[in-house]
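Note that one protein chain of the assembly has been removed; the remaining protein chains are unaltered in position.
Then we have subunit A:
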Amino acid sequence: MEEDFDRELKVLVVGNGGVGKTSMIRRFAKGIYTDEYKKTIGVDFLEKALFVDELQEEVRFMLWDTAGQEEFDAITRTYYRGAGAAVIAFSTTDRASFDAVAMWKSKVEAECGEIAVALVQNKVDLVDQAVVSATEVETLARKLGLKLYRTCVKEGINVTEVFVYLAELNQRKQQAAQPPVEMLPSKPKVLSAEPAENSITVDSGDNRAQTVDLAPSKKRTKGKKSLKDRMSSCSVA
């Protein structure tokens, strides 16, 4: 089936605890919102397929949700490998989460190199409780060279846009990094499970790590469906 040849994009969602990372991912992947979210222990995974007009292609987003507490860093870092994009989220009502943005960016860069990153200010509906000003957020975004999205996950405002932007940016970065000859989608690459391979790309300044990591996952084999598909078809049958 055609969908087995989707483009895949591994997206990390990082940021301090309680800023709404899980809610954002659920909103995007399942279109739902509820207050009853538990905090994430370690890392969680969800996926979502979406046709991205700008790319004229369906993208399968592999969404990795991470725990915010610093203690979990060693764990979450393990899952950074191979990411093509990242969301750095903070909350309008949590000053510490805003102050931590630069740190999250450098954590992502240390593991993944210069991948596509977007800055997300969540809970913009709670302006009356805001502890960061619009100007300082914009200044920070400019300083870090990140596109800023103001979202309200609760109302579903601007959420999908973040991920569409990341898919585009990822595509652009990929094209810039790789000479056209090598862009043949049929070129098989083996994604090694070994930790060392692509993880040390700190300060390399180029986008190689990201392109190398993405290429293999674009190609899905043997008509295999996602686990979710299989599980749901199972329970119906």
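Criterion: contacts are C-beta pairs under 8 Å (C-beta built on N, C-alpha and C of every residue); 3 or more make two chains touch, one makes a residue touch a chain; residues count from 1.
Here is the rule we go by: contacts and distances are computed from a predicted model.
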Next on the checklist: Which of the following is the UniProt-recorded protein name of the chain this complex doesn't show: "DNA sliding clamp PCNA", "Proteasome subunit beta", "Rab-GAP TBC domain-containing protein" or "Glycine cleavage system H protein"?
Outcome noted: "Rab-GAP TBC domain-containing protein"
Next on the checklist: For a quick check of understanding: of A:Ala96, A:Val131 or A:Ala176, which residue touches the chain that isn't displayed?
Outcome noted: A:Ala96
Checklist outcome for this item: Against the hidden chain, subunit A presents residues 17-18, 36-47, 62, 64, 67-69, 71-72, 74-75, 78-79, 94, 96, 193-194, 224-227, 230-231, 233-235, 237
